[in-house]
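Just passing along the structure, written as structure tokens.
Heads up, one of the protein chains got dropped from this complex, but the rest are sitting where they should.
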Amino acid sequence: MSKRLRIGVIGAGRIGKIHAESIATRLPQAELAAVADIYLPAAQETGEAFQVPIIVADYHVILTDPAIEAVAICSDTNTHAQIIQEAAAAGKHIFCEKPIDHSLAKIDAALTAVTQASVKLQIGFNRRFDPNFRKVRQMIVDGKIGHPHILRITSRDPAPPPIEYIKVSGGIFLDMTIHDFDMARYLIGSQVTEIFAAGGVMVDPAIGEAGDLDTVVITLKFANGVIGTIDNSRQAVYGYDQRVEVFGSEGMVAVANNTPDTHVHSNANGVHSSLPLHFFLERYLDSYVIEMQEFVDAVLHDKEPPVTGEDGRIPVVMGLAAQESWQENRPVLLNA
Amino acid sequence: MSKRLRIGVIGAGRIGKIHAESIATRLPQAELAAVADIYLPAAQETGEAFQVPIIVADYHVILTDPAIEAVAICSDTNTHAQIIQEAAAAGKHIFCEKPIDHSLAKIDAALTAVTQASVKLQIGFNRRFDPNFRKVRQMIVDGKIGHPHILRITSRDPAPPPIEYIKVSGGIFLDMTIHDFDMARYLIGSQVTEIFAAGGVMVDPAIGEAGDLDTVVITLKFANGVIGTIDNSRQAVYGYDQRVEVFGSEGMVAVANNTPDTHVHSNANGVHSSLPLHFFLERYLDSYVIEMQEFVDAVLHDKEPPVTGEDGRIPVVMGLAAQESWQENRPVLLNA
Amino acid sequence: MSKRLRIGVIGAGRIGKIHAESIATRLPQAELAAVADIYLPAAQETGEAFQVPIIVADYHVILTDPAIEAVAICSDTNTHAQIIQEAAAAGKHIFCEKPIDHSLAKIDAALTAVTQASVKLQIGFNRRFDPNFRKVRQMIVDGKIGHPHILRITSRDPAPPPIEYIKVSGGIFLDMTIHDFDMARYLIGSQVTEIFAAGGVMVDPAIGEAGDLDTVVITLKFANGVIGTIDNSRQAVYGYDQRVEVFGSEGMVAVANNTPDTHVHSNANGVHSSLPLHFFLERYLDSYVIEMQEFVDAVLHDKEPPVTGEDGRIPVVMGLAAQESWQENRPVLLNA
Partner (left out) sequence: MSKRLRIGVIGAGRIGKIHAESIATRLPQAELAAVADIYLPAAQETGEAFQVPIIVADYHVILTDPAIEAVAICSDTNTHAQIIQEAAAAGKHIFCEKPIDHSLAKIDAALTAVTQASVKLQIGFNRRFDPNFRKVRQMIVDGKIGHPHILRITSRDPAPPPIEYIKVSGGIFLDMTIHDFDMARYLIGSQVTEIFAAGGVMVDPAIGEAGDLDTVVITLKFANGVIGTIDNSRQAVYGYDQRVEVFGSEGMVAVANNTPDTHVHSNANGVHSSLPLHFFLERYLDSYVIEMQEFVDAVLHDKEPPVTGEDGRIPVVMGLAAQESWQENRPVLLNA
């Protein structure tokens, strides 16, 4: 292993660019060795910005380069499982954006390949690395709220994605709630055993016509007895609303939204302050750097990645259960 | 009708004393004409404090006194329905503490008697008169958040009541959540059509042994499409936690807990502020005065009381449905 | 001494009515025995509201009534010193609104009369009884912030009084800052030794034409080394702004404004909350009740009143020093 981990980024879209920049400028122990995108100009834009030696359309060039030790898979979701399998076969360590896939069969094939190749795999549930949620988790671990009893997650987007995206998104549970399913598991540190999902189309009828929901409220039961709720909306006009609260036998810990500044303006009409940071790129910027830092650490020092393949699989199981619950209007048990 | 409404208070326990004091000292248009309690010393303590002319053990003395125009029923829950019927028959206007009863049959008999006697009946859902919740309701009515989509109610007590009380309480849904069921209806202004209740025994095993739950999370579906959640705990160690949040198409409004002061203390360990006001007597003190003021207004000016008999009945229906939902682990439809 | 202290209220203006209501309805150990106002209809309005037996224009009727044990002087400032002297001579215990007078000579004469008559005198610096400021004082006393170093008081009115009032007010330092001078002494528990005052006319030129200032910033040096600042404005368009902050060797304590509710409204324009309670009647309502309660306690149980005549005198000394500092643009020493 080199002292600086040589990483190839596969997929130079919005998230791919973020990871490329982190690797190139923020992580002294990593090196941006290559960028690939099937749309070559995208690869070129990012690659040239950081003087990357290898800029290609075909990611197989990266997989066959023996000097490259790891890949960051940031391509379309439906390519993840396939690339994971190929990268594992090529002996590359793998960082893969979430979700692994919408199909459990494809996920399982990918995870099996990873296990057989004995490479590291980390899934990009970046919110775990957000300072707010880390603090909540740490306080629970430290016993600051005693035994957790009730979990509440609020997760609302500032605006819905285009209908064309909605149609291929896998549905709100797999596209949006999946982050909150992971957050629920991360914070409580226990498996979810049962899910009940309520939902509706309140934001845009076109979302309903596309067969999806835009507003959902989900009840979770955990193996350790905790009861949780998640509420999602595709459109909070006041911006990206990302809060959690955990209540326990010895207290409660909650985190509020982050804002661009702390100003408070008082005038004759009221007391006014800033809206939350607009969307995930602004809100979770630091978390993208930290998760990649931890991936690099895990590879360089042969540690288990902080978000495993199994951690990537279970939220998909939960999303499928939520979908079934909503369709059948009944609580659905999860198989362990 | 006299210029000042002459009211007799029946039941001089904790709540009876509060109403007696409001009537005697805060409401210029009302007069505390009598106090009754089957335990005469209780009636005497309160009656003498306010120089009340009639202090009795038997409330029938009040019902048969033609100079008394209204009664405030603050006795044990299991006596409410009976006294309502007798008071209605005696032509008295009635303020009655919640719940009317745990039995729908007895409630219906009481409401029928009120209708037949054409007297006013107001139920003591005092939280509707709390400035925080009134503000939330007003903002919804004023369209400040557009169409409501999601409701969240948090309602947690500082400590559980004695087990002996738990045993006769009717269960957490009828004893504690009933306030939140009313709050949900009040805030959203639409009927609840379906309830799903999850719950557990997390605070005290003795509560479970008594056949009750101490922690519940409830999903509500409203006729107008809103989805709501209520979470209750019998024990929040940080005090009485009474918050609501309503999210809609044009924004969100939320109210926080009230505190005895606004101090913020910063030291080497952190930034610290006051716990919420301890329990309902402190938290809702003003609301008890306002609800009684509105009852007096309704009677003196022949207006419909702000919390009707039907408003008293429906939360009991909801409580029974929640109980059924929890027992059968399925969503339960409410009949209109 | 009777079990219930019989008090006569002299002056039935805004403050007089508040004290009359407290005595009549909130203080079980006190009795509203008489109300006097040179404008008889004012006395009648308040007196009749509380069924007071003695309602008069001439306060001497109260002073000569042997059954009345104490008086609350709520008349015009320029009558305070005179009435104190007469009340003391009549053996009445005295609660007197602030300021005692604008003339130190008249104040001293009044205080001498009180001492000679051995009656109790309490001055109406009601803000000391506000829960926020009491909490700050208590935390300092309890050592929660270590040794105090810096004091900051912000005290801004929602709107200036009429110019006619300004002209007879004694100037902003004696009319408005006087409360903050008392608050400074109360919180720090040490004498002020030096004052530097800066000021201007920023709100309304007519205030300047009347010879007064409408905006002042004052530096205080205390005997114990603490340095303080007070800022005053006659007009904060967002309402009554009443905050203090004390910084010390082990931490800081600050109190914020009180609001009518805790609502937070988020919409596309920002996050909005309630303005402070409008003005002193709303903001300090409880403190008026508590100060009168403590006066009653002091008389009934022969304790020193919590705000003494000397406490009433010193803020006038400070106001005169501030005036001199501003006129001469130099720090002014206070004689002990």
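Letters A, B and C mark the chains as written, and numbering starts fresh at 1 in each.
Throughout what follows, a residue touches a chain if its C-beta (ideal position, glycine included) is under 8 Å from a C-beta of that chain, and two chains touch if they have at least 3 such contacts.
In this text, all values refer to a predicted model and were calculated from it rather than measured experimentally.
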{"item": "Chains on display which the left-out chain touches in the complete complex", "value": "A, B, C"}
{"item": "Residue among C:S103, C:T219, C:T262 or C:T308 touching the omitted chain", "value": "C:T219"}
{"item": "Among C:G13, C:P131, C:P260 or C:P331, residue touching the chain not depicted", "value": "C:P331"}
{"item": "Option from A:I145, A:L187 or A:L220 whose C-beta touches the chain left out", "value": "A:I145"}
{"item": "Contact with the hidden chain (one of C:D58, C:E250 or C:E282)", "value": "C:E250"}
{"item": "Residue of A:P28, A:G91 or A:P161 in touch with the missing chain, whole complex considered", "value": "A:P28"}
{"item": "Residues belonging to chain A that touch the chain removed from view", "value": "25-26, 28, 49, 131-132, 134-136, 139, 144-145, 250-258, 260-268, 274"}
{"item": "Residues from chain B at the interface with the omitted partner, ascending", "value": "236-238, 266-275"}
{"item": "Those residues of chain C which, in the complete complex, touch the missing chain", "value": "146-147, 149-150, 152, 154, 156, 196, 198-200, 202-203, 215-217, 219, 221, 225, 227-229, 231, 233, 235-238, 241, 247, 249-252, 329-331"}
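By our rule, only the chains that are shown with their structure count from here on.
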{"item": "Contact graph of the chains (line, ring, star, complete, other)", "value": "complete"}
{"item": "Approximate Å spacing (C-alpha centroids) for the pair chain A, chain B", "value": "43"}
{"item": "Distance from the mean Cα position of chain C to that of chain B, given in whole angstrom", "value": "39"}
{"item": "Shared-contact residues (touching 2 or more other chains) in chain A", "value": "236-238"}
